[in-house]
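All protein chains but one are shown at their positions in the complex.
Letters are used for the chains, namely A and B, taken in the order the chains are written, and counting of residues starts over at 1 for each.
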Amino acid sequence: MTKEFTKEKINNLASTLLFAVSDDEVEIVLDELEFLKSKMDNISHIKNIMDYEIQTHPFDLYETSLREDDSSEEGTDVNLLLANAKNTQNREIEVPKVVG
Amino acid sequence: MALKVVIGLEMHCELKTISKVFSKSKNEYNDLPNRVVGPVDMAFPGTLPLLNKEAVKNSIKMAMCLNCTIPEVLIFDRKNYFYPDLPKGYQITQNTSPIGVNGKIEVEVGDELIPITIHDIHLEEDTASLDHYFDYSLIDYNRAGVPLLEIVTDPCIYSPDTAVAFLEHLRNIYKYTGASDADTKKGQIRCDVNVSLMEEGSNVLGTKVEVKNVNSFSNVHAAILYEIDRQTKLIESGCQDEIIQETRRWDDETLSTVRMREKVESVDYKYYVDPNIPKIKIDKKWLDEIKKEIPMLPLERKKLYIEKYNLPAYDAGVIIKTKENSDYFEECLNLGIDPKEAANWITSQIMGYLNKYNLEINEFYLTPQRLFKIIEPLNKGEISSKQAKELFFKVLEDEDEPEVLIKKYGMKQLDNDDELNKIITTILNNNKTQVEGYKAGKTNMFDYFVGQVMKETKGKANPVKVKEILLKNLV
Partner (left out) sequence: MLDDLRKKLSSGDDLIKESLAKAKNDKLDAFVTIIEDAKTENNAAILSGIPYVSKDNFSTKGILSTASSASLKDYIPFFDATVIQKLKDAGAVNIGKTVMDELGMGGSGTTGHTGAVKNPWDNERITGGSSSGSCAAVASGIVPFALGSDTGDSIRKPASYCGVVGYKPTYGMISRYGLFPFASSLDHVGVITTSVKDAAEVAGVIKGKDENDMTSWDSSNINLTSNLTGKVQNKKLFYIKEICENNYQDILEETNSTLKLFSDNLDKIRALGITVEEISIDKDLLDAIYPAYFTIASAEATSNMANLTGLIFGPRGKGKTAEEMMFDHRTNGFSPLIKRRFIIGSYVLRAENIEKYLFNSARVRKMITSKISDLFKNYDGMVLPASLSPAPRLNEKLPDYLKTEQYLAIANFGGFPSITIPSGFVNNMPVGINITSDIKDDENLLNIAYSIEETLSFKNQTIKGGK
């Protein structure tokens, strides 16, 4: 039987999220996912669940109006924008050369 | 075996708005890095998207022009991936319910109308731009959050010419509706081109190769031709397997496509509905208002010009090439200029002049009003057609009003009977041999006399009157 959750999968997920996890943590995530899966299995069996729509917001806010495009704001002072950045050059944030 | 190319296009175009799509920062190109940037554009913690109504409206206009189905509710999704030019770590785009789906338009290629089906149109935000140096890159957020509309066709295009005709047509619609300036020179349009080859008569699509970020239509054409050639050679030499699903880019220097990355497995962007943008019902009344704002589109105009104004198809085609030309033409008609006459002026004198000096019609000094002031005295016989042409250039040279220049240069047609009589009598007296010849039956001498009169009057004589008087005198 192939296991649904493997260390390799967890490490792959972590690397797409741009961080490393320790082996101990991977073990914990595996347990948490097993636990969540069993709960989600139960949820799949709730009666009529498929009759319900997917709720993405607390409630519908149809009366909200869109922002009128009648003006724009001056840009923020670049010194403020870059005040928290550690590597900058002139008016920009510097990173090692991005290729690809 | 005969191979057939199958092309799908994704065209990204920056929309014309005052502010960005999810922030109040200016939507404006700026040479100075990080000049049109606020906290939302750089994703400082706690900032939230503020959807721009005009960007939605422009998108809806395009969806309408491409005969798409427009959803009842506006929904935006997050496309999650990390890249240094993406400050939030996700791009707000539309995946669940794009602003337009299942569209269809026809594109003129030569004399043919070719149908193209639109998979979807979605509104999204542009990324920051990276300025590359020798061993580092700098991030400029000016472009982050600029509204982008992506139009995705089905794989339904079968030649590079059709592909380019389609893109030109779209660019034209952008300009006609005012949804975008659609200026390729300013990098406002970027295309991804999907190219695959399939056997003629088969219904199995070949392996799809994506050429990304092609920034001009001529490069789209070249990239398709290059891919057809590359893939054909691989197939014909039995190396079919070497055509893999991959992403390539067009290289301007080598004039070829170059591999960027192989799609080992497609990236999972983990799309989900952005909770910060409420689901907003698209009001039917608003849709009606938007519809009314859409001007008549190029192909409709062409049809109208041919059928109602009896223009030759060629002339109509030239006039609708840009909205500005077409608007110029229609303004001429509003002023009362005869359609054919207006079309003649536009397609010959005006286009010739604009092309020669590389000008756009909307920066052209000779407005329809000024053109009218040239045509009006011509039609009244006050100036000759030769004078009218001269006047046309004088107006442009001197940048002055036609009526002022008519006086200034004494452009008055000579139609005083006495004066003409005098001139003609003198000419006939000086050309006795020719007069006798005429009377003896050499009727073609008549034009000679007219020419002499014109020469004598420097073209100012009213040709109708000249002919009348000559006929009388030659009896």
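The rule is simple: contacts are C-beta pairs under 8 Å (C-beta built on N, C-alpha and C of every residue); 3 or more make two chains touch, one makes a residue touch a chain.
Just so it is clear, the structure is predicted and the values come from calculations on it, not from any experiment.
With respect to the full assembly, the chain omitted from this view is in touch with A, B.
Across B:Ser137, B:Ser180 or B:Gln413, the single residue that touches the chain missing here is B:Ser137. Touching the chain that is not shown, out of B:Gly206, B:Pro278, B:Pro298 or B:Pro377: B:Pro278 (per the contact rule at the top). Counting over the whole complex, subunit B has residues 39, 42-51, 78, 80, 82, 84, 87-90, 137, 139, 268, 270-272, 274-278 touching the chain that is not drawn. What subunit A contributes to its contact with the hidden chain is residues 10, 13-14, 16-22, 25, 28-29, 32-33, 36, 39-40, 42-46, 49-50, 52-59, 61, 63-64, 67, 76, 80-81, 83-87, 93, 95-96, 98.
By definition in this document, only the chains that are shown with their structure count from here on.
If you average the CA atoms of subunit A and of subunit B, the two centres end up 41 Å from each other. Across the interface of their complex, subunit A is touched by residues 17-20, 24-28, 32-39, 42, 50-56, 82, 84-85, 130-141, 260-261, 272-273, 275, 278-281 of subunit B.
The residues of subunit A lying in touch with subunit B in their complex are 18, 56-57, 60-62, 64-76, 78, 81-82, 89-98, 100.
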